[in-house]
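Heads up: the structure comes next, in structure tokens.
With one protein chain withheld, the remaining protein chains of the complex are depicted in position.
Chain lettering (A, B and C) follows the sequence in which the chains are written, and residue indices restart at 1 in each chain.
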Amino acid sequence: MCRWMAWSGQPITVDEMLFKPPHGLIDQSLHSRMGVETTNGDGFGLGWYGVGEGPGMYKSIQPAWGDANLRELASHIEAPMFIAHVRATTGTAIQETNCHPFRHGRWLMVHNGVIAGFHEMRRELMLEVAPELFADVQGSTDSEVLFYLALTYGLEHDPVDALERAIGLVEATAARHGIENAVQTSIGITNGESLWAFRYSTERKSRSLFMSADASAIRELHPENPRMQRLHDEDRIVVSEPNSDLPGVWEEIPESTVLIVQPGPDEKRSFNPRYEPAA
Amino acid sequence: MCRWMAWSGQPITVDEMLFKPPHGLIDQSLHSRMGVETTNGDGFGLGWYGVGEGPGMYKSIQPAWGDANLRELASHIEAPMFIAHVRATTGTAIQETNCHPFRHGRWLMVHNGVIAGFHEMRRELMLEVAPELFADVQGSTDSEVLFYLALTYGLEHDPVDALERAIGLVEATAARHGIENAVQTSIGITNGESLWAFRYSTERKSRSLFMSADASAIRELHPENPRMQRLHDEDRIVVSEPNSDLPGVWEEIPESTVLIVQPGPDEKRSFNPRYEPAA
Amino acid sequence: MCRWMAWSGQPITVDEMLFKPPHGLIDQSLHSRMGVETTNGDGFGLGWYGVGEGPGMYKSIQPAWGDANLRELASHIEAPMFIAHVRATTGTAIQETNCHPFRHGRWLMVHNGVIAGFHEMRRELMLEVAPELFADVQGSTDSEVLFYLALTYGLEHDPVDALERAIGLVEATAARHGIENAVQTSIGITNGESLWAFRYSTERKSRSLFMSADASAIRELHPENPRMQRLHDEDRIVVSEPNSDLPGVWEEIPESTVLIVQPGPDEKRSFNPRYEPAA
Partner (left out) sequence: MCRWMAWSGQPITVDEMLFKPPHGLIDQSLHSRMGVETTNGDGFGLGWYGVGEGPGMYKSIQPAWGDANLRELASHIEAPMFIAHVRATTGTAIQETNCHPFRHGRWLMVHNGVIAGFHEMRRELMLEVAPELFADVQGSTDSEVLFYLALTYGLEHDPVDALERAIGLVEATAARHGIENAVQTSIGITNGESLWAFRYSTERKSRSLFMSADASAIRELHPENPRMQRLHDEDRIVVSEPNSDLPGVWEEIPESTVLIVQPGPDEKRSFNPRYEPAA
């Protein structure tokens, strides 16, 4: 059910993260080790902040491992912040509008997980989306509805609060329907300057999510590794599963936690969904 | 803004209607003469009643003129009833779930036309869709919402009445929003046994729609034409624009009219949308 | 490196073989157990003998497991002979002209395997293709060149002899280049009436290939299994790997052997490639 990764730091070409690491996202699209599905071949997406107004996106319904264009773009696009996602559908159509990231203005979101009983709740959840945003929903996934709920609750002003309310609403709706373990997520959100990485599930057994350790620690641990030596102090990688087996490079993000990658020290906060619908 | 055709009669291979006529639907995808757009290259779809349970469908986001699979299938699928559609998007995404026909059980619908101001009314129209059907909407087109409104109003029991209410609702909603000339349509609906072909627009200047003349008349008019001589008395073709320039073969379906092609004599009825929302 | 299956017998809908068995070809596209690659997601193809002139084909570069059209077609196409293939590319482009089956007149071929050093030998092998056939090669795979070599050597008259010469040529060419273990294959060929299933590799460790046991034996072994009870005496299935774990249903086709499925008793013959170029 999907894998994703995000880069925040010095400008690098996208392939440094997607194709070159031994078990980077492209390898995970074919052979995920920690995902619910080993194959994530139902399309993919890439969002980046580089040249031009706002984030650029490239999406395709081809598997990421075989898409010739992705390989081209990854080696010819450079950015200080990008986010990529490989999809394993849980039933909704394989089409570009169902590929992540979803975008609104400068904001991007990717999601790995599932809303249980979404088909049953789709109408109710859609009705809670702000009327002026409703018609912008392009696809049919639970993930996109979650994004629009978060936008409705103020994602652009306070992403953590907005996600707490969005997920709280889903959990409350599910409870009314007698649906258990409603929400299973790892979520990445960015506006090009900061990056929020959420790990949460109703049953508190969430999808795997990792962050890279401090760059200085990594460089010290792996003096012989040129890739690791090139890391700058402000560089941070978030991944559904580690790109490599190198010891000391990856730290698991704890349950019910959001990591905030930002200029200056990064931050971890407890993540606590609550039910607070729009008035 | 799209072209479509339907065949009802003796079983024939699909290419007899799509590829072989001088100006069949595939030629119309590239060079429409009567459409608002000359090019209908934003995907296509085919639905047929043959082997297997219910109608089969083939949809693609490629232009119909260049799709190798369509050419294959058309010459290897035979059916007594089929309906095909080439799309020119009015803005919504090019994806298979936005290609016509739309299907519900044994029912298929294709649409050529547009709902003016759909983006503004999308939420209101979606809310009128029966709650138990809401989550089945797969794409983002005005056409599919119209189909689900008709299903809500009893399409499977009385297609004419259901379409009159569905279009009446759209017109009433548009009036509240100050949107003029809300509905522009030619619509084809079939359950595999009968075929309903609607021509209607709020401003009473509807998209072109034609039916073939009585087979006996056609045979008499064109004694030298082997294609025409093969027509049986129960064969009927409905097309957005004539497949050929042969005189006497095509009759325009009048404004605000529905043609019902059925076992026994076919029928033309006046089509009068009315506002009668679900209770 | 690909999986394939073929059906010969009573007319059935394609999904009876592709989708309904517990480990049918579609499941193998996602989770192959015996293949070199577990994932066969680089496109697929289906060829069948039904309505219309010669075999029909449907090919797509999407993974077979997620292609909505394949699911539709499989349940709405019926044929007494069909052959299907899921692809895992060994490097050549993912495009429909590289998907199997390849077709010439009434003949279809699918291939699972690889020609070692093909890039190095491509020109030499292409030069051996009959000049009048050369320009019909549409894609860039080793498999298609093998098909055209076999056509050059008389595939339409004696498929076994033609394949023995085609593979013998590849082995001889490889030997000149110092390439070891040149050919690794399991091949399916059909003209709609008979089916030839080859298992061969230069190193005599060939890709897996199985045939169904005699229908009468299967019915006796599994009296409680309705799917097995429906088998007729002339029904035969050939598969890269068994569709199920049922005991007694599947027999491995031996090394260096061709199985000929035909009206009347089927036949197994030793397969012995030899070098005999065109004069």
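Everything below uses one rule, namely that a contact is a pair of C-beta atoms (placed from the backbone, for glycine too) under 8 Å apart; a residue touches a chain by one contact, two chains touch by 3 or more.
Everything numeric in this text was worked out from a predicted model, so none of it was measured.
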Residue touching the undisplayed chain, where the options are A:50, A:80 or A:154: A:50
Option from A:58, A:107, A:200 or A:250 whose C-beta touches the chain left out: A:58
Contact with the hidden chain (one of B:94, B:133, B:217 or B:246): B:94
For subunit B, the residues touching the chain missing from this view: 30-31, 38-39, 41-42, 61-63, 66, 68, 89, 93-94
Sites on subunit A contacted by the missing partner chain, in the whole complex: 13, 48, 50-53, 56-60, 68-69, 72-73, 75-78, 96
Residues of subunit C (touch criterion as defined above) contacting the omitted chain: 93, 95-97, 119-120, 122-123, 126-127, 131, 134-135, 137-140
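Simple rule for what comes next: only the chains that are shown with their structure count from here on.
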Self-contact between copies subunit A and subunit B, residue sets same or different by half: same
Cα-centroid distance, subunit A relative to subunit B, in whole angstrom: 41
Residues within subunit C bordering two or more other chains: 68
